[in-house]
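For this view, one protein chain was removed and the others were kept in their places.
As written, the chains take the letters A, B and C, and residue 1 is the first residue of each chain.
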Amino acid sequence: MKKLINRPGDYVDQALDGLVAAHPAMIRTGTAGRVIARAEGARKGKVGVVSGGGFGHLPLFCGYVGQGLLDACSVGNVFEGPNVQSCIDAIKAADGGAGVLKLFGNYGGDRMNFEMASEMLDFEGIETTTVLGTDDIASAAPEEAQKRRGVAGILYAYKIAGAIAERGAALAEVTEVTARANARVRTIGVALAPCQVPGAERPTFTLPEGEIELGMGIHGEPGIWRTQMMPADQLADEMLNRLLADLPADAGGKVSVLVNSLGATPVEELFILYRRVRERLDQEGLQIVQPMIGPYVTSMEMAGASISLFHLDEQLEDLLRDPADCPFWSVRR
Amino acid sequence: MKKLINRPGDYVDQALDGLVAAHPAMIRTGTAGRVIARAEGARKGKVGVVSGGGFGHLPLFCGYVGQGLLDACSVGNVFEGPNVQSCIDAIKAADGGAGVLKLFGNYGGDRMNFEMASEMLDFEGIETTTVLGTDDIASAAPEEAQKRRGVAGILYAYKIAGAIAERGAALAEVTEVTARANARVRTIGVALAPCQVPGAERPTFTLPEGEIELGMGIHGEPGIWRTQMMPADQLADEMLNRLLADLPADAGGKVSVLVNSLGATPVEELFILYRRVRERLDQEGLQIVQPMIGPYVTSMEMAGASISLFHLDEQLEDLLRDPADCPFWSVRR
Amino acid sequence: MITPQTLQDATARAHDAMAVLEQELNQADAVLGDGDTGGMLARVIGGMAALDLSQEDDLGAAFAALARAALANTGSSLGTLMATALTSMAKATKGTPSAEWSDLSPMLADARDAMLKRGGASLGDKTVLDGLDAVATALNGVETPAAAGAQARAAADQALATFRDLPCKVGRARMFADKSIGIDDPGMLAFAKLVAALAA
Partner (left out) sequence: MITPQTLQDATARAHDAMAVLEQELNQADAVLGDGDTGGMLARVIGGMAALDLSQEDDLGAAFAALARAALANTGSSLGTLMATALTSMAKATKGTPSAEWSDLSPMLADARDAMLKRGGASLGDKTVLDGLDAVATALNGVETPAAAGAQARAAADQALATFRDLPCKVGRARMFADKSIGIDDPGMLAFAKLVAALAA
């Protein structure tokens, strides 16, 4: 796979340099430069919202630092959680004295590192809480929903956390509402072709010509099952059937939908998928609010897509519509 | 190449269906549904700005219909100009009684069809003018700059045309300023891997492992030369050398920069390129205004990137900063 | 005599021929262009062949229907130029039920001129127009369909051979004028192949 990079070992740091060079509202900070934070700094009295995760998923994670979204984000190596020090640095960067919500995907390394960071920060009197992104329905049965890993749907949790924090809610409320948002997001992905980690000798997985894999993770972790390539409408139906079979207890009649490219899949194809998603949701009597179609959560040049449904309630819908602004996503009232 | 599509013959129409379903500020209109226009309709007394082109380049062309950008856009088949009727329909949709600027890439088919459309509309009393996007420095020598084809840099012409029309300028001025903008944009691209037209038996071109092609067109037309894969910084230098060797007569000290993905190349790599571009332009004493980094003008899943420089003058800089809003690009003062 | 039925038969034949030619012409275009000549022609000719001209008694109207079918199905250079040619022939035969085979030469010459004007190219630029020009000239005075077929085929092939070693001067291939030496122009190649299919 051809890549426009310099030395593989410089991949993350040089990309971060370019990111902040292009977007002056963001800065690189932290002991090892592995934190992206808002240039204007933490707002005094506002609850901070922090995320973190591996690299190679841009715009996720650190691209969503901005007004009404994240305050800071720690950055690991490619597909590998951020280290403890970066998590400490990110939490500090987001701290405005009112506590910090840590909101990141449910992966072992990320969890341990954020946990260790919090233990150390307890001494410094920074109060933190945790909400884990657990939207991937392919990664555990509904009975074990808390074991699910986080994929594209974490975006909705970012939006809600950012909005309620911006409104001035206290840490406990920010945490509670964000946890509810996360519990109402469902995602399923399909992979068509792999990506390759810079410096690796081969792609992260292989898929025979004409085969696709449903439920694959954003690092190439195996999915639920392989199947023959099928028309987009049929695939959308297949994915929606699974999403709709797994509704949160009190799902209402409104959803937001994220049709996301894993990287190489062009937005033309996302719109073809969305066309069918919209048709199906119409049939189900579900009303779509603020749909998002694009490359929001990627795995470098992996080909494939994911569909997320965010089951709204009144408060969540209102928060979703609150203004937000970062280089990759902006919402205006 | 695996694609999330239904029948190849439905590719364009279904993607357009999805586009307007997702973005209610846009509508599909025209005899054959091959026009995207602003849902709010043409504004009376404002000069209309119309574009058109083949499909498979989203967000270009029709994705840029929106406030401060295009009023309407005709849509052809994949990599093939829009037909006459769609051009007529688009011009009519954009007409607010003050004339319409036709702004599209310099390709034979597009030119003929827009020309035929204007001839027919002359009878109906709609005044039109034309500015052709001619930013690709690989496609003709500087002495024959008017023969160059249009690629990613047409985006800057869209922005300027949309802004000055929004400010209420008359058709002649909109045309003159847009032509000046176009004449001050320079683009060069590099291709790493091909795309495949839906229904085609093979990719649009082949590139041996480890080789890249500089100056290739966005439909896979051959470029200036093939070379071995090289580090991103070296490639950026190579591309910038060519761009900076071809300055418009009265280039000032300010430029906007567009580092664009042709599709599969992830934004991480664009930031690595931009890092070097910024470094070089700093060295050259050029100040960067409003840089754009992302997949703005693509060729479906083609891998590669382009770099555009827009050499600003005072008026163009001011117009570039004017507010604009479409699903894929928004500028706020 | 050339009647709407003649056009109907011709589009049917051209349509059959495209089944084989489509990929060949795409590949010819891929060398210096964007590789779509075959796919575009298949679509355009498919649209033409789908028309029912059997009830049509105005030859001009039949040509005009073909021109509209071309325009509805493409926005490519070559397709739009084809429509331009058909429109020119529609004007020449408007209101008449048929034309003589001997009328074909001046009709093609007029079509050629309309295409030159529309496309902005010149004869000698190595485009479809050089093939058409050769055929228009060769058909001068020819009165039977058999002779027309034979002459046209020979002229189109000859033009292809003559221009093969000259550089392309318009369209996408212009930028690679040198590279284009020794390579057939895809539009000219398509024209010769379709003439051969119609003459067979």
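Just a few scattered comments:
By our rule, contacts are C-beta pairs under 8 Å (C-beta built on N, C-alpha and C of every residue); 3 or more make two chains touch, one makes a residue touch a chain.
Quick caveat, the model's predicted, so the values are computed rather than measured.
The chain not shown here makes contact, within the complete complex, with A.
Among A:Ala25, A:Met116 or A:Leu244, the one in contact with the hidden chain is A:Met116.
The chain omitted from view is touched by exactly one of A:Ala32, A:Ala145 or A:Ala183, namely A:Ala32.
Set against the missing chain, the residues A:Gly48, A:Gly63, A:Gly220 or A:Gly263 yield one that touches it, A:Gly220.
Summary of contacts with the chain left out: across A:Gln85, A:Thr129 or A:Thr265, the touching residue is A:Gln85. Chain A meets the missing chain through residues 32, 54, 76-77, 79-86, 107-110, 112-113, 115-116, 138-140, 147, 149, 197, 199-201, 204-205, 217, 219-222.
What we mean here is this: only the chains that are shown with their structure count from here on.
Taking the mean of the C-alpha atoms as each chain's centre, chain B and chain C sit 31 Å apart.
Inter-chain centre distance (chain A to chain B, centres taken as mean C-alpha positions): 30 Å. One inter-chain figure worth recording: chain A and chain C are separated by 54 Å, centre to centre, where each centre is the mean of the chain's CA atoms. Residues of chain A in contact with two or more other chains: none.
Multi-chain contact residues of chain C (touching two or more other chains) are absent.
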